[in-house]
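Apart from one protein chain that is not included, each protein chain of the complex appears where it belongs.
Residue numbering begins at 1 within each chain, and the chains themselves are lettered A, B and C in the order written.
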Amino acid sequence: MAKITYIQAILAAIREEMRRDPTTFVMGEDLSIWGTADGLPEEFGRERVRNTPISEAGFIGAAAGAAVAGSRPIVDVTISSFVYPAMDQVVSIIAKSRYLYGGQAKLPLVLRLGLYYGLGVAAQHSDRPYPMFMGVPGLKIITPSNPYDMKGLLKSAIRDDDPVMCFEDTNLWSQRGEVPDDDYVIPLGKANICREGTDVTIVAISGMVRHAIDAADALAKDGVSAEVIDPRSLVPFDRETLLDSIKKTGRLVVVDVAHRSCSVASEISAIVAEEAFWDLRAPIIRVTTPDTHIPHSPAIEHMLYPDKTKIMAAVRQTLS
Amino acid sequence: MAKITYIQAILAAIREEMRRDPTTFVMGEDLSIWGTADGLPEEFGRERVRNTPISEAGFIGAAAGAAVAGSRPIVDVTISSFVYPAMDQVVSIIAKSRYLYGGQAKLPLVLRLGLYYGLGVAAQHSDRPYPMFMGVPGLKIITPSNPYDMKGLLKSAIRDDDPVMCFEDTNLWSQRGEVPDDDYVIPLGKANICREGTDVTIVAISGMVRHAIDAADALAKDGVSAEVIDPRSLVPFDRETLLDSIKKTGRLVVVDVAHRSCSVASEISAIVAEEAFWDLRAPIIRVTTPDTHIPHSPAIEHMLYPDKTKIMAAVRQTLS
Amino acid sequence: MNSNSIAMEMYRRMNLIRRFEEMAEQLHAKGKIVGSLHSSIGQEGEIVGACLALRADDYMMGNHRSHGHPIAKGAKLGPLMAELMGRKTGVCGGKGGSMHLADFSVGSIGETSIVGSGMPVAAGAALAAKLQGLDRVSLCFFGDGASNEGTFHESMNLAAVWKLPVIFLCENNLYAAATPMLAVTSVQDIAVRANGYDMPGQVVDGQDVLAVYDCVTAAVARARAGEGPSLIEAKTYRYRDHAVNMGELGKVDLGGRSDEEVAHWKARDPIKLLRNVLVNELGVAEQDIEAIEQAAIQEVEDAHQFAVDSPLPSTDDAFTDVFIGTI
Partner (left out) sequence: MNSNSIAMEMYRRMNLIRRFEEMAEQLHAKGKIVGSLHSSIGQEGEIVGACLALRADDYMMGNHRSHGHPIAKGAKLGPLMAELMGRKTGVCGGKGGSMHLADFSVGSIGETSIVGSGMPVAAGAALAAKLQGLDRVSLCFFGDGASNEGTFHESMNLAAVWKLPVIFLCENNLYAAATPMLAVTSVQDIAVRANGYDMPGQVVDGQDVLAVYDCVTAAVARARAGEGPSLIEAKTYRYRDHAVNMGELGKVDLGGRSDEEVAHWKARDPIKLLRNVLVNELGVAEQDIEAIEQAAIQEVEDAHQFAVDSPLPSTDDAFTDVFIGTI
């Protein structure tokens, strides 16, 4: 057991799985830049660690084809905003092939996509696009919120025989946590109850989980007992843990750094308004990024994202 | 006033606006096929009615550039599934340019996209992708549900100085309705109350509106008074009409032919669960297409979509 | 196989395709097949010539106009016809339909109806073969219209820099739906574009199945030897409309297809051309040829019967194959 960073957890997961399964391989642009491929070319060779041209549709589509033909690609899309040029390959090919061919095709591939917001890089680089993929059947989606989950979920994703999108919050890159050196996996579709509580349920996604925990800690001092749930995977989604919690608390705040409209926060709210309405004792509050673009200027960027203060205010609103 | 089809309403809107404003022009693949460009090359010439190569990113991006440089493109994307190869141009360029350049750019363009489901053409051609664009700030979205609305909304869209996506339900193509011959526009952001009622609010999008009206008519015979609302534009969204209706009825069913997760139905549900919770007297029911792909076989395709029977069942559920 | 028996096999498969397509058209006209239908009639020469240059374990990707391609690759006809008719016994369980045939058992690994989208996939299958140390190759069919999609460019470059064992076969039938190729394409020959990737590019007469076979065979040999990808442009013609229900010969946007043009191409029908070769050059007996022709009719009729006798998918089937298990 060692304290390693979120980035190191990614690398550890990839390295271990590449050792375990010779059909895995890595590809992406400028793999050497980010630290998630350090040592891989040396250990596995350039055939299995491939630097691509800047051709997202080309190499993401090639990943689909390689997967269909029996390999297991792990694709570094780097910043999630760069998935749009390959959108058709993701939606029309990766998500749909198995179904179109009546189950003949298997697409065991992983797309890794960084959520690169909060860095002053403006609207074209700061996307958090996972909600749009949640509306496309056939794609599994994980959103690891700490190094331990990262390693365990990513290893599961690499072993999964279906395509998995792994959204990585780059604001957590240098976050450290205890991560076992040995092999472990976290199953997709099992939420994590980060903190138990009885007054209100806070569901938070990805980098928002730590803010939710901070808020819950602060609220505890005021005598408010908040339960914090990290779904860990959006598809499959652990409905049971969510609904059980609402049964107990009767109140829900959902924290999602995506834009508000058609966000995962909206989806979770809709699930609860449909399936747990009679348990609810207050409006469901979404704490999201508003429906504006992300500006470059640091003076006005950070205020747009959910944070501890906004979460606390939302919780108070459900209690009033 | 004449009874014309949905397709003819599209053509009428385009023709009238092209006559009105010489900076407008039309482009797309195989314009002659669909009936929405009949007579246009003859009247306006091939410069203003341009047949494109199969290069969606190329010509949709070119529309953005042309708009920035003072023209007003009306782009026929034909089937909405073909927007994915151009996703980056829509999300990174069209939606974001004005913001990125601090208001210097104006992008008066219209993308027309057909919802081509229910036709046995399988998963790659049957998308209903408007929810993913609702989560991208900077794009206005209209979903006309009948010939009258089509002409009025599309004319508004063409005159609008912001980019507008017009999603056209191809299941309505041959539907006829009274449409004034002369100039009229329907403002974006104003919902249509198709039918007044007091017991339950049914919000329905695009081609689902007629099913909602049919359901409401049938329910009326059983003494249930359903109000049917067609938002007509998703962005901007008429929150006021929705919330006023909920205040009156206390019950909500949302009908959306998109896949369930992160759908517009989910968004509308979340808005109401957040802002009108205390008016609600029952769970909010979403009637959507489930999160599976659209199969080719007609034997199993149609049952996936919302219809009158499912809407009636949902309404009954809110009343029980 | 000696060249005689290869030619006979070509003739057999071309006949199967022609008859299969004719049956499909009839069934569509009767409402027994639903959805769009893009006939490959007229293109059998390039389809069969290319596919017969492959081994059974090589990969093949088609597009929206690829009923003939799995047949050329060796697929059984019954499950293909059942697929068009939306049956549970269809090769894709009735979920893919006309534009998405695939028969993995013969290396037919997919057909995609989003123009140009199959090219990266085919390159990826070639990459997998390379990584796995197999000497399989990947054959990718795409249209003249598809050659203007960005995926064409990205796939060609990727395949070239990685020396992937892939053959990109452009079925240039002169039109993309209602649009003549030259109205939207900046070169006369799409094969020229190979230069931009330092890749061999070659034009071949798509109506001459033997020429296509030779040309693809050479490219396959190159690919198998690790020498990288090739671009081959087969000049061909579709006799029918772009798709059913779109007016006689398609409603061509810039002036229609002339009667002369159609007549010119029909005079060079690939099946007739090969028949002539069989009779006049290879000395095959008329009755042997007729036996093939009759057998094709029967095989298609049997396929039809198989489909008709097959059950439709059930409600549950709509929900499987989204993921491997249910989630």
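Here, contacts are C-beta pairs under 8 Å (C-beta built on N, C-alpha and C of every residue); 3 or more make two chains touch, one makes a residue touch a chain.
Nothing here was measured: the structure is a model prediction, and the numbers come from that model.
Every shown chain touched by the omitted chain in the complete complex is listed here: A, B, C. Only one residue in the set A:57, A:208 or A:257 touches the chain that does not appear here, and it is A:57. For the chain left out of this panel, the touching residue among C:57, C:198, C:261 or C:281 is C:198.
The hidden chain makes contact, of the residues C:150, C:206 or C:270, with C:150. The chain omitted from view is touched by exactly one of B:43, B:161 or B:178, namely B:161. Among B:15, B:125 or B:140, only B:140 touches the chain that is left out of the view. Take chain A: the residues that touch the chain left off the picture are 29-33, 51-58, 81-82, 84-85, 119-125, 290-293, 295-301, 303-304.
Chain C residues in contact with the hidden partner, per the touch definition given at the top, are 148-154, 156-157, 160-161, 183-187, 192-193, 195-199.
As for the chain not pictured, it touches chain B at residues 23, 25, 47-48, 50, 52-53, 55, 57-71, 73, 85, 88-89, 92-93, 97-106, 137-138, 140, 161-162, 189, 235-236.
One rule holds for everything that comes next: only the chains that are shown with their structure count from here on.
Contact topology of the protein chains: fully connected, every pair of chains touching. Inter-chain centre distance (chain A to chain C, centres taken as mean C-alpha positions): 40 Å.
With centres defined as mean CA coordinates, chain C is found 36 Å away from chain B.
Chain A and chain B have centres, each the mean of its CA atoms, that are 30 Å apart.
Chain A has residues 57, 85, 88, 92, 99-100, 137-138, 235 in contact with two or more other chains. Shown for chain C are the residues in touch with two or more other chains, namely 90, 92, 94-96, 100, 112, 114, 117, 150-151, 322.
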